[in-house]
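Questions regarding the structure given below will be posed in turn.
A protein chain is absent from this complex, but the other protein chains hold their places.
For reference, chains read A, B, C and D in written order, and residue numbers begin at 1 within each chain.
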Amino acid sequence: MSTTELLFWFLSALAFLGAIMMLISKNPVFSVLWLIVVFFAISGHYLLLNAQFLAIVNLIVYAGAIMVLFLFVIMLMNLNTDTEPQKNTWLKVAGAIAGGSLMLIMIDVLIDAKDMHTKSALMKDGNIGLIKNLGRVLFNEYVIPFEITSVLFLSAMVGAVVIGKKSE
Amino acid sequence: MNTFSHLVYLVPLFPLIGFLINGLGRRSLSKSMIGVIGCGVILASFIVSVGIFFEARNFGPTPVIVNLFDFIKVAAFNIPFSFQVDQLSSLFLLIITGVGFLIHLYSTAYMKEEETQHYGRYFSYLNLFVFSMLLLVLGANYLIMFIGWEGVGLCSYLLIGYWFKNNEYNYAARKAFVMNRIGDLGFLLAVFWILQKSGALTFTEVFANTGAFTSFDVTAITLLLFVGAMGKSAQIPLYTWLPDAMAGPTPVSALIHAATMVTAGIYMIVRSNVLYSMAPFTQAVVAIIGLATALLAATIAIKQNDIKKVLAYSTVSQLGYMFLGLGVGAYTGAVFHVMTHAFFKALLFLAAGSVIHSIHNQQDIRFMGGLKKYMPITHLTFLLACFAIAGIPPFSGFFSKDEILAAAYANNPILWGVGVFTAALTAFYMFRLYAMTFLGKFRGTEEQEHHLHESPSAMTIPLIVLAVLSVIGGFVGIPEVFASNSHALEHFLSPIIVKGADAHHLEHSTEYMLMGVSVGLALIAIFYAWIKFSKHPEIGEPSGTGKVLANKWYIDELYDSILAKPLLALGRVLNNVIEKSGIDGLVNGVGKSVQYAGSKIRLLQSGQVGNYILMMVLSVVLMILMIFYGHNMTPLIDKIFR
Amino acid sequence: MIPVLLILVPLVCGLITFFIKEEKTAKLWSLTGSVITLLIALIGVTTMKGSNLLTYDASWIPTLGTRFTVGLDGMGKILTLLTAVAFPIIFGATYQNKYASPNAFYGLMLLSQAGLMGVFLSMDMLLFYFFWEFALIPVYFLCSKWGGEKRIAVTWKFFIYTFAGSLLMLVGILYLYTLTPDQSFAIASVHNLSLTSSQELFIFWTLFIAFAIKMPVFPFHTWQPDTYEQSPTAVTMVLSGVMVKMGVFAVLRWLLPVVPNASLRMADVVIIISIIGMIYASLIAIKQDDIKRLIAYSSIAHIGLMSAAMFANNATATQGVMLQMFSHGINVIGLWIVADVIEQQLGTRKFSELGGLAQKAPALAILFVVMSLANIALPLTNSFIGEFMMFNGLFQYNYWMAGIAGISIILAAVYTLWMIQKIFYGEVRGAVSGAMEVTTNTKLMLVILVVLVVVFGVYPKPLINITNDNPAKIVAQLK
Amino acid sequence: MNTIIVSAILGVVMMFSGIFIHNKAAFKNIAIAGLLLLLGINIAENYGYLLFKVDTKGMLHFERFGLLFNIIAIAATLLFTLLSGRDVEKVGNYTAEYFALIFFILCGVGIVTSYTNLMMLFIGIEIISIPAYILTGTDKRNLKSNEASLKYFLMGAFSTGIMLMGITLLYGTNGTFMVERAGATFPISYLEAMGLLLLFISLSFKVSLAPFHFWTPDVYDGAPTVFTSFMATVVKIAGFAAFIRLIESRYGSMGSQTDRLVAIVIILTLAFGNLTAVFQQSVKRMLAYSSIAQAGFMMFALFALNDTGKEGLILYAAAYCLATLGIFAVLIKMEDGTFEGFNGLSKSQPLLAAVLTICLLSLAGIPLTAGFFAKYYMLAAVVKTGHYLWLVVIAVLFAAVSAYYYFKVIQAMYFKEGEVNFPPVTARFKYLLVAVAAVIILLGVFPNALSQFMYF
Partner (left out) sequence: MPIEYYITLSVVLFCIGVVGVLTRRNAIIIFMCIELMLNAVNLMLVAFSKMHHGAALASDATSSVGTDAQLFVFFIMVVAAAEVSVGLAIIVMMYRNTHSVDVNFLNRLKN
């Protein structure tokens, strides 16, 4: 087993563990922290796939900014203790079964896809994930979505103001 | 040549005009004016009819057909509105307008006490009736005949229910109409059948083209026509309306239910004798039904106490005779009997009316008696009529009845035997009626007795005229046995009667014997009744068999319980159960189930985000299953959706 | 040009009526409008066949393959005439009736007339559907707004029921459209198709159910008695006098010639259903205690005969149906007028509360009796001609069916005479004891109707001549 | 492209006007002016006159169909602003921002009507959705509004996740985000099929097809009525524009099983929408359900995917927007939004009642209104395919059910007695409504007045 494979399995396991822990943590703060673990694992995967830019952005944006925001809100609301009383077990089971079956059949279908059997992801090599390449493509072919995203941000900003500002 | 015959449309036109004038002007015209118009138009028709009659003697086998206009002209067939003048119709014209005129005349006096507007209404109805009857006999095809056929039904409805305030009378009127309609349906179906097979309805064409019919067709057509005749001419099983129809004013009974309308069935069958001669089975049916009706009605008449009811049942019975005649092929005899019957039965009714008139609407013979001395003319004419109906020679009834009985004997002696027995019964109940009414002592109240009087001349003159006719009317048809070639009527009608159909060959001795037996029996019955009821009028309530007879064999009750009540019950069930809960319930049920589905489905909208997403995920799972694993379910899905 | 005017005049008059605030003016205006329509219709009916005055064709929605094609043929003429005659009579007979917001009432009435005219004149199937619905909406509003106590629920059912039917018809029409070679709704295109039997059957049922609901044929009839009972009588007259003829008409124009094979195959089914309906409705009519309901059921029975006769595959019967549509319209309007007078004057429609009216209003009694007799198809009344021809055709199709159907003739006599007796005969009682005044205009309208009844009963030739060319064509299509 | 740019700019303008102008009424007028400008630009673009020429690098493709959709969306927004602009001011203190958000939504509409790249679809949908979440929650003191907003947001985000999964899987097979796929092979790989399915599901969510419709009633009910009006029209038809673009280029590759799937979805949608609407007490909520049912009908165009369908979708969108906006314009002003609240409206406001009636008739699909031909086209489209007639039959039966609840309002207005306290309305409002009714009837008689734009 090569280092890459080793790392792959490790990161996968970490991501899985983090996800599960996030799911079952009673304390929202722990959930946030476990989710950050997942993000780190995923960033590790990005690195394995030689997508360095995304790995960094993922850490900065997700693990950094977004999750901090979450933490912030949770703290703000003083939700750090176990505020979630036992949910309807039936619904929990149903949810788990539904999600589980979704997973099973999706995996079944996707793994069954014949044209995927022979393919594999290029690890380590390939430099498309480098910032130089990404930047060039972003500002050439993808300049329109890039610009338009600004509208999205503007509306999010306006929204945050409209919704968040304590009015009257 | 044939001037009158080509003016034949005037015959029905006059009564129609009378109907319109009297009907529309019933408020503005005076009573005498109404009377004059009412009678005048009929008289005018009568005069034209007489002219036609004398022309018709020379027609030979070709009738005069007067086309007025196209009535129903479509691609498949053309039914003109046309009149046919021949021997048969001209004879009937005479009877209808002649007897009709007398009855109109009689009515002017009889109905004197009505309010003017009702008086006008009465005469307009009478005129309309005559109009319809004339259409019936003049029609050159089955459809025009049917128009008159239904028309007389309508008029009888209107006239029976003339006193519309009385609901029992209305009920009787409705009964008459509905029963007639049952018959009419048979008639109508026969008409369709004829039309389908021969493509025409005109008598001349149909009868010239009998090859178009198979024997099944003919049997079916004639049977269906006979159903129509049953309704109109009150034969079993559709006879019960006639006695009830006595609810109308007495002249109406005379006109409609004795002399003319009920003979429509006979007229129609004689008219179709070509077809009937081709259908022996139907003839047998007609004979048996006719005879059964004659017997049944006669038995009932024995125990009736209402003067008009007795006469009504006697009418039914006599009609039965006529059908017997038709059934055994004695068409001329039947027509002959129609004629004589028109005379004496009209006379009987009018005389009865005279009686009722004088004792203030008392119709129950148990409260009459001894009227002989108060009402001599009425008494005498009534007595003559009774002899006529009883078949005592040389009164008219004897000849006609004898002709039918002779023909019946030739056909089957049993028919003759029952016929003679019925004739004896007839004699019996008629003289029972006579005796209880005119003989003995008056059994009514003092006040009634005080008022008893002979009727005015407008009423007695028709009685006298009819009495004369009843006495001598039979001489137009003297049997061969008395004098050869003396049957004037047979000669007159011969062009329209199928050759050979009317022939019956009896030994002269046999014929004398038959006459002797029937007359003898009748005389015995008369004698017995005369003695019995002049001394001991039957006043008490009958019992045993008598009760059954007095209650008309409970036939009305039977019909009520096997037809009317179940039908009404069915109507009720359909209305309350099938309609409301069944069909409408189903329709409403669809609406309700939509609402119910709505009320249940909306519970899925639980308000819980978790549930919503769960539902979404489940749907995703199902969709994936369907798309990717669907090939195993394909047959099933195909079955459901393709 | 005449067909366009026939639609346009009532339409425009109706729209204008909405803006006339004064009651008198509104009434007068709508009456005038309907009389003008009548005059135009008379011109149209008497115009010879082949005149270009009788057709009009204009582009409408080219992308859909539908054109604004209207025309007057024999069948159209007779129904146009009925529609045109009916409205002035209705307006005249109910002239004294008071309605809340009369402008809307009369406006909607005229709009429904425009819709009806459109239905009878359309020579394009989509246009036909368009008018079919267009005629329904004003009537819905009329019934719901001015009807009796239970009007909302009842009219509601009526509306949804017929609407569902029409939508089914729309599916059928659409399907038919896709099957036409030139992708068109024109009558010439849909009349000359050769379809497979399953295609025909599908179209047959979608169309037939819609028409059956409208007619209405048993067992789709349950909306009808309630609606007739609850609607204002003027509207009931429109409904039963003219609107139900839409269904019959539609079968003749858009069903039999379009799917002849399926029609022949299903003829037995339809005829049997119709006959059951006739007997069924007649039996129920006997048990009714309400004038309006009785007439409603009687109407169902009559329509049943028409629908049976249509499928008898016989030109005479078909022509009989056309005549009977006219006659039945006239007769039933007459009956409703009397029913309306009774309801307006005496405040009740229940037989149990009526009796002896003939003494109070003899003229009304006579007129009503004549209308009733026409209703039971007595000879020398107009409906006899039609019924004779229909029964004749039915008889030729199958004599057992004709025989059984004939029972309804007897039953018709039973309930009609019962109705006459209960209302007019007997002693004066119940609600009748009050004052009773029949206005001159009502009488006049009834007299006009009676004259029509008798004239066409004695001399039906004009009507027969108008309808002479259609039946043969329709039946020829069936073969 | 011009629409997208100008609407984005106008959004920014509105944002800043909120800072500089303090007269509430002015915002509406600015918005109206902006919308008129936008409409003009769009129509000009439709005729080939462009303000700026931008190279979209194949990300967007502008064609008549999409532009027509834009025109309808913008015109609907304009109508909405004209009719209900006053009521927008009453929702909260951020009138300018609300209008800014509306313009941003229009920008998103411009994108989803012309995307050729799934990335643009994703961004466009998000640009529409995020302002929609916000608009739903603008009535901040109202718990229902909050709740609606949160539900909308959570479910919307969830469906975004599904959509991204779909896009990813599509990318996995094709290696490109372009919608058009060159050299399609059959049968398509499971990966691609799954991707398309998930994409279909997420778009179904956006246009509220059953069983992904659950958010719709709650959100439409909870949102301030003005914005419900906007979302039920503009946002919804934008979803359809996006949907049809996707399916048009990909549908053929999905095989016959998808036909069945879509048919089932349509039936479920019609059933859920119509049956549940029958039972509602509140007109607003009824309209929410009815919008689901209407979506079911619009799906016919996507199901049939022929010219009739596309033409019809345009007409349907227009008819639906007109009628819905008309109804909401009146509903917003009602104090009592239940059916009983409409009792006797015809007495106090005969004109409004008449217009409302025409709108409702149009929604029910009664001839002589635009709604009839809209439905007609939809049915015709499916019938033309020659299969699935049963689907059409079911659809018309549900259409009959739909008449049930639409007419309940008409019944209340005309046939029931009641007192309605209706706030005084300006003459302009009335004229506008009359104009709406007139257009509905005009389109009901001459439907090709609109659809002929597609052909010149």
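In this section, contacts are C-beta pairs under 8 Å (C-beta built on N, C-alpha and C of every residue); 3 or more make two chains touch, one makes a residue touch a chain.
Just so it is clear, the structure is predicted and the values come from calculations on it, not from any experiment.
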Contacts of the hidden chain among displayed chains: A, B, D
Identified contact with the non-displayed chain, of B:S90, B:Q605 or B:S619: B:Q605
Option from D:I130, D:L196, D:V226 or D:L361 whose C-beta touches the chain left out: D:I130
Interface with the unshown chain - residue positions in subunit D: 119, 122-123, 126, 130, 133-134, 137, 140-141, 143-144, 146-151, 153-154, 157-158, 160-161, 164-165, 167-169, 171-172, 175-177, 217-218, 221-222, 279
Residues belonging to subunit B that touch the chain removed from view: 602-603, 605-610, 613-614, 617
Hidden partner interface residues of subunit A, rising order: 4-5, 8, 12, 15-16, 19-20, 22-23, 28, 31-32, 35, 38-39, 42, 45-46, 49-51, 53-54, 57-58, 61-62, 65-66, 69-70, 73-74, 76-77, 79, 83-84, 87, 91-92, 94-96, 98-100, 102-103, 106-107, 110-111, 116-117, 119-123, 125-126, 128-129, 133-134, 137-138, 141-142, 145, 149, 152-153, 155-157, 159-160, 163-164, 166
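Here is the rule we use: only the chains that are shown with their structure count from here on.
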Cα-centroid distance, subunit A relative to subunit B, in whole angstrom: 101
Distance from the mean Cα position of subunit C to that of subunit A, given in whole angstrom: 71
CA centroid of subunit A to CA centroid of subunit D, Å: 32
Contacts with 2+ other chains: residues of subunit A: 106, 109
Of all residues in subunit B, the ones touching two or more other chains: 611, 620, 624, 628
Subunit B partner contacts - residues on subunit D that touch it in the complex: 150-151, 154-155, 158-159, 162, 190, 193-194, 197-198, 201, 205, 211-212, 214-215, 217-218, 257-258, 260-261, 263, 271-272, 275-280, 390, 401, 404
Of all residues in subunit A, those that touch subunit B in their complex: 91, 94-95, 98-99, 101-102, 105-106, 109
Partner subunit C, residues of subunit B touching it in the complex: 69-77, 81, 117, 143, 146-147, 150-151, 154, 157, 161, 164-167, 170-171, 173-174, 177-178, 181-182, 184-185, 188-189, 192-193, 195-196, 567-568, 570-572, 574-575, 578-579, 583-584, 586-588, 591
